[in-house]
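Quick one: structure below, then a few questions.
The other protein chains are all here in position, but one chain of the complex has been omitted.
So, subunit A:
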Amino acid sequence: MDTTQQADTDVLELGHHRFRSRLLVGTGKYRDFEQTRAALDASGAELVTVAIRRTNIGQNPAAPSLLDVLPLERFTLLPNSAGCYSADEALRTLRLARELLDGHALVKLEVLGDADTLFPNMPDTLKAAGQLVREGFEVMVYCSDDPVQARMLEDLGCVAIMPLASLIGSGMGILNPWNLEIIVERSRVPVIVDAGVGTASDAAIAMELGCDGVLMNTAIAAAGDPLRMAAAMAAAVHAGREAFLAGRMPKQRYAASPSSPLAGIIGR
């Protein structure tokens, strides 16, 4: 079938990385590392986010760590600056991430502005993005769904624009498809919905709008059956992408057009 061939040619380019999967997943909130790995496998994700945190001094150093279940030949890691509230904190965190991962340059920049909503602090996001690009990072950036600031981030040299669809961890879905569509139409770098997806249809809608990928964590980890939801998300992202590439029929509210012939109806 053609789909195999298409899947091979339809790649997502992020910096100097190329991926076949357009579903990016986080590694937080799972029951244990075993479930984390099983969900990642079910999702088919190739690019997975990790957070950078202080070690627990005094805790058994031989205890398993996340990186033990994320072999680097299978997954590309996307270290994030989650939890940072200033450009300086984010820069510090992502520089440590690069050192931790032997010079790995692809990062997810996230500078938060408010602890209740986890909305981004856009002035500091822009400041940190510019500095990271100057330091040779390949920056994927969590941002508001504002087309003007998305363009600013692109102009700074970010390799992907990642607007929220609704609040982080809320599962509220795509609240402003029109803004996302504007960002997608005007962006020359990949646009990835980061945050807000709650179920499979949300992911499909994001992809049908023309987004290049979807990044999610809670939608899978907090599902009743995370592995099953991971597989559902993989199918939804694939279906949404295929529908976008296929080109949907135009919406016509009043031009009713039956699919069956009007001629030859019995009894007329």
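Quick notes on this structure:
By our rule, a residue touches a chain if its C-beta (ideal position, glycine included) is under 8 Å from a C-beta of that chain, and two chains touch if they have at least 3 such contacts; residues count from 1.
Everything that follows uses one rule, which is that contacts and distances are computed from a predicted model.
Name of the non-displayed chain as stated in its UniProt record, restricted to "NADH-quinone oxidoreductase subunit H", "Sulfur carrier protein ThiS", "Thiosulfate-binding protein SoxY" or "Polysulfide reductase": "Sulfur carrier protein ThiS".
Annotation: of A:53, A:134 or A:228, A:53 touches the absent chain (contact as defined above).
Among A:61, A:224 or A:250, only A:61 touches the chain left out of the display. The residue touching the chain not shown here, chosen from A:17, A:92, A:151 or A:186, is A:92. Residues 26-30, 36, 49-55, 57, 60-62, 65-67, 77, 79-80, 82, 92, 95-97, 99-101, 168-169, 215-218 are the ones on subunit A that touch the missing chain.
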